[in-house]
Structures are given as structure tokens and as C-alpha cells.
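The complex appears here without one of its protein chains, the remainder shown in place.
Labels run A and B following the written order; every chain starts at residue 1.
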Amino acid sequence: MLLLQVYPFITSFYYSLTDYNALAEPHFSGLSNYVRLFTKDKEFFKSLAATLKYTVYTVPFKIIMSLFIAMLLNNSRKGIGALRTIYYLPSLFGGSMAVSILWKIMFMDDGMINAFLHKFGFETISFLGNPATALPTLSSLEVWQFGSSMVMFLAALKQVPSSLYEAAKIDGAGKVRSFFSITIPQISPIIFFCIIMQTINALQNFTSAFVVTQGGPVKSTYMLGLKLYNDGFLYYKMGYASATSWVIFGLVLVFTVTLFGTSKFWVFYGDED
Amino acid sequence: MKRKKLLALLVSAVTVMSALAGCGSNASSSTATDTAPAAETKTESTEAATEEAAEPAESSEPVTLRFSWWGGDARHEATLAVIDAYQKLHPNVTIEPEYSSYDGYSEKKTTEFASGTAPDIFQIETGLGPEYYNQGVLYNLTEGGMDFSEFDANFLVQNGQFGSGSQYAMPTGQAGTALIVNKDLADAVGIDLSKPYTWDQFFEWGKMVRDYDKDCYLLSANTSYATAFILRAWCRQMNGKPIVDADMNLNMTEEQFKEAFEFIKRLYDEEVCAPAAYKAPFGDQDQEDPNWIAGKYVASIGYTSSADVLSAANDSINYMAGQLPLRDGGVSDGWFNDCPQYIGVYAKSEHPKEAIDFLNFFFNSDEAAAILGTVRSVPPTVKAQVICAENGVLNPLTKESVTVSMQYNGQSDGGPTTGSEVTAILTDAYENVAYGTLSPEEAAAETMELLQDYVDTHK
Partner (left out) sequence: MDKKTKKKIRSIVSYLVLVVIGIIMIYPLIWMFFASFKTNEEIYGSIALLPSSYSFEAFRNGWNAIGGNTYAVFFKNSFLLVIPTTILTVVSSTLVAYGFARFNFRGKKLAFSLLLSTLMLPNAILIIPRYSIFRSLNVLDGYGPFYLMAAFACYPFFTYMLVQFMRGLPRELDESAYIDGCGTFRTLIQILLPLLKPAMFSAGLFQFLWTYNDYFNSLIYINTVKKFTVSLALRLSLDSETIVVWKNVMAMSCLAVLPVVVLFFFCQKYFVEGIATSGLKG
């Protein structure tokens, strides 16, 4: 594990301090990659902004949506199994080519979303063609695939002892109150986990931008994950790309540490007193 | 106890790691010493080897070669058939095919080059050829005894030598810029693209098309092809040099860029091209644009190899290959003919001789030419073209567009200008101007700055 996880980890940090181009031996170049990133590379800040926006657009929606649906699906009514499968279905396709084609066709000028909007008298919107709407459209794809956190919430909800709800009922607590005072605290470790993971995923997002928009139009969806990929593998600036990923690392770290800091106020672990 | 275990693990990991590091350096130093004398003996024996080159390698020791390429179904099938045919002639040689789509293809190559595990033979994207040559991952085919007798010598100098005087990659075919014209619509509007014309004329026609039908445009131009075939060609016509040349000189001034971007802005302001926002979802797949399918564009600009797909999108329309626009008083016509991709041999291949023998079969034998047909565009040798024509596999429209593109005498842009990084800078500027998010002045300033920086870091 040290070899497979930690060695690449450390190597990439070393690369970030070199002019490594993936083909020739790396030469040490100090902090120049980082300096360049922050002082010369305008694209970096654009990418950073797009990445942060994407995170803000997707994470809250995804979490709320999946928790809401998981609550509704958490019973044993007839046909609920099929419904659960339906909700998970979009996530099963992942970042496949078919999904990317699907999204393009749905959102193109003559596509079904526009046809639907026309019925209500809206003008045609070039969802993926307009720099202002491309990122939200891409985000909708991400939110659509909320299945994995839904599954985790379902699993977590199952861990909540039913005796707690019964006790609350005896105390006269309503549904809403027991949701906030029992469900949320009980599954808080998983909510916490999902927020962290979804944020990490969003900050590193690569797949959806790569398969649907390739970062366009006008780089409006050129997120950091895609930028470092292109820098490293297409422009042979592996050292520079490593530096970019260490900046992402820093971002994620700051976020996680902050969230961990708040966690003692709202995350409740069963193994603590 | 736990701690001890952790410690033990750490120690063993460190040992393994250092062993690995040791391995790596050993391996690289040994290959270095191996290849040096090998290269010497090779140069000495080249003359002797050339005569035998067409013959199969003398030894019948079993040899395994890896050959990787990207493409679609037809290309995969034909290439596999050629491999089969070759293996029948050379039972001791096994060729492992590694084929896929272009998604991730060059990324995989990068990874393999980094670890020295690239296949013996691989297909190369034209724009990346010079980059690979510079990084030294390509084997010198001239020294290796490749047979070039079927090829046009000038064509080879332009394609795959990268200014070195030796062939480092084989062009797989002939390709150039093509203007695929919807002849029915062009005739209806009264536009004749079969004769030479200028950009000014082009603008006038653009207006005529809009007057003829509000749903129609003269040109279906996606930003990535338009960057290559409109922006770059226009610059080339203006000053006759590639934007960045092989010696990393930047041949454009900010003023010239400004002029170029003003021209691009006009294309959109005067509605010669369909709006960039409309085209964006289709990427460079013009054939998927419903308006192209419905025949609402007079023409689409792209590679000659896209003639096939573009005309297949709606086969009730008559198509032709149009002439390409010229600049009044331009120093060069700017349009040129090069190749759709290369095939090369890996510099670290253990069996370069066998690999080259296979390439000789692949490029020079009648059998391979008949099997391959036009799966890599119009074949690079006259002999193969004749075979294709006899077999009736040459799409007339493709052939026509190659013929049109060959009558121009611009010099290939191939080099840093077509490399992925400069292409990305130019495409980005083009998009910004097309969308109006940057004015021509701003775009010119930014492009200058980025290109200057690129040139400085690569000199």
C-alpha cells in the first residue's frame, strides 16, 4: 500500500518541483511551476473559478436531492425496489460515450429541452454553446447521477435503530422533529462523508467536462481537472500539471480541515460517549 | 506489536522501492550502452541491409511485435487483415494488434514513453509528429532500411522527416483541407465554388445565402477546424510562414494577429459562418449538426478525410469539392496537402528490423494496398492509389477533394504550429473572438503573450 499509494503521491510532489515532461528525465526547477501558476497563468484562475462554481452548483443539490429521495425510498412498499433501481439507473452509466451524446442531443438548439421550453413560449437557449449556461448544464448531468450518495444514505438510514423512532413517538415528537433530532444526527457521519467525497470529486472533476464539452465553449467548463490532464498528457508539461494538482490538493485540504473542524459540532459518532 | 509491524512494512517498502529505483537505473543504463554500439553497426550495415530489406529477416526466430493504432471499424478490420496477411508470409512473426478509438490514445502513448513500454509500431497524430521526433521516441527509418521507392520524394521530405533529412515516420496517406459543398444549395443561391475566388467574394456569397434563406449559412465552421483552416490559412496567406516555425520563431506580430482576428470577427458579424454557440455542442462533428443533415449549409470546411462522413449524413444531396478561398495579393495561397497521420517505429523497439520489414509490406505491397483501400485516407503512393481506383474503393468525393487540395502549393504548417499547445492557444483566441468575449485587439494581445511565452520556454 505504501508502494502503490504513497510512492506515486510523493513522486508527484517531486515532479511538481521539476520541468518533467513525461518523456525526458526531470530537472529540478524549484518553485517555478507554482510561481508561474499564480503569476503568469491567467487560464489557471479562470479554471479555478469554473471549478469552484461547479462545486457550488453540484454538491449541495446532489446531497439534498439524494437525502430527500433516500428518505422517500426508505420503506418497503410494493414496487419500491424497482423505483430504487430507476433512481440509481442514471449513475450506472457513468461517464460513458452514450451519456455524453445523450446530453448533447437533449440540450442542443433543436433538442428536446428547447422543444419543451418552446411550448411555454421561451426562446431557444444554446445550453452547451453559451459560455454562461454551459457550466450549469454540465452540472445538471452531475446532479442527475446522484445515485451513489443515495445508496449510501439508504445504507445509513438502515443503520438507525428503529427503537429510537419509537421512543420519540412516545415522547410525542412529529415526523419533522424526529427527522432533525434523530435521523440527521444518526446518519451524520455519512452525511459528513458524502459532503467531503462529493466536494473532492467536484474539485477534481474531469470526466463530465472531458466527455461532453472538452472544456468549451470559450473555456467556460475548462475545470482544473481537465486543465492539468491536458497540460500533462497533451502539452507534455507533467511537472506543471503536478503543481496544479498539488494546488487542488491544497484546496481540498483547506476545505476538509475546515469541515473536520466543524464536525465536532454536528457529527455524532456511535463510538463516542 | 502493531508498531513493529508498521516499521517492518516501512522497511520492506523502502527496500522494494530502492530496489525498483535500482532496477530502473540499471535498465536504462544498460539499454543506453546496448543501443550505442547497435546504432553504429546499423549505420555500417545500412547499405548492405537496404538490398535485403524487402526480404524477410533472415533468422526465423519467433519475434513478437506490438502495433497500435486508433480508428473506426473499417480501419480496424482492414489493418487486422493486413497483419494476418503478413503473418502468413512470415510465420515466425507475431504482431499483437492494439487498437482503440482516439480517446486517450495519445495519453496512453505519453505514459508508455515515460516508462519505455511503447509498442514497436504505432500510428501518430500528424500534429504530434514533430513533438515525438524532438523527444527522440522515433526510430530512424532511413537508417533502418525502409524502402521508399514507391513514394514521391518531395512528399516524404514534407511529411515525416521533420527537417532532419532522414525519414522518422511514414505518412499514411494524402490529406489536405477540403471544402465540401452542397451543390444543390450552391446552385440554387447562384454560387460557383468550382473556380478560384477571394475572401471578399466569400463575404458577398455569405450575404447572398442569408438573403436567400434566413435558415441557411454559407459555412458550417466548427471552431477547431476553423482555427486550422481559416485562421491559420489566412495568416499563412498573409506572410507566407507558419505562425511558429521549427526553430521556435514567432512569425506574427500583434498587429497582424489583430488584423486576422478582425477578419474572423467579420465572418461572424456578417453571418458568413453559423453562430459559434449553435455549433459548439457538435464539437468537430459537423455531420451531426441537424442543419447540415437538412442541407442548410452551402459548405463545410475540414479535412479531406471528412468528405466521406459529411456526404454520408444526407445522401439525397449532391456534393462537390470546392475551391478554397484566396487572399488578394497574398504571398502564398496558404493551402497545402499533407498526411492524415503517420506510422512510426519506437526508438526503443527490440526488433526494429522486423518492424521495418512489416512497414515495407504495409506501405509497398500490392496485397496490403488492396486490403487497406482508403481506411487512412487516399493512399500515399501512386501505386496504391491505382489499386484502390481499380477496386473502386476510392470515394470519388474524397479523391476529388484531395485533387483540389493538391493543386495548391503552400508549405505545410506541420511543426510547433500544429502541435497541441499552439493549437489550443489559437483555438481559444478564435473562440473568444467568435463569441465576442474578447475584441480582436484583446485577443491579439493575449495570443501574442501566450505564444511568446511558449516560444521562450521551448527554445
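Here, contacts are C-beta pairs under 8 Å (C-beta built on N, C-alpha and C of every residue); 3 or more make two chains touch, one makes a residue touch a chain.
No experiment lies behind these values; they were computed from the predicted model shown.
Enquirer: Write down which of A:44, A:87, A:222 or A:235 is the residue touching the left-out chain.
Expert: With A:44, A:87, A:222 or A:235 as choices, the missing chain is touched by A:87.
Enquirer: Taking the full complex into account, find the residue in B:77, B:247, B:269 or B:456 that is in contact with the omitted chain.
Expert: For the chain that is not drawn, the touching residue is B:77.
Enquirer: Taking the full complex into account, what residues of chain B touch the chain not shown?
Expert: Touching the chain left out of view, chain B contributes residues 2-3, 6, 20, 23-24, 66, 68, 70-77, 80, 96-104, 107-108, 111, 114-117, 119, 284-285, 287-290, 293-294, 303, 305-306, 308-309, 312-314, 340.
Enquirer: At which residues does chain A meet the chain that is not included here?
Expert: Output for chain A: 1, 3-9, 11-12, 15, 22, 69, 72-73, 76-77, 81-99, 101-103, 105-106, 110-112, 115, 144, 148, 151-152, 154-156, 158-164, 167, 186-187, 189-190, 192-193, 197, 200, 204, 206, 224-225, 228-229, 232-233, 238, 241-242, 245-246, 248-249, 252-253, 256, 269-271.
Criterion: only the chains that are shown with their structure count from here on.
Enquirer: When the C-alpha atoms of chain A and chain B are each averaged to a single point, how far apart are the two points in Å?
Expert: 35
Enquirer: If you look only at chain B, which of its residues touch chain A in the complex?
Expert: For this pair, the touching residues of chain B are 9-10, 13, 16-17, 106-107, 110-111, 113-114, 131, 135-137, 223, 275-283, 290, 420-421, 424, 428, 431-432, 435, 437, 446, 453.
Enquirer: Sort out for me which residues of chain A touch chain B in the complex.
Expert: Residues 2-3, 6-7, 21-24, 40, 42, 104, 107-110, 126-131, 134, 213-214, 216-219, 229-230, 232-236, 238 of chain A touch chain B in their complex.
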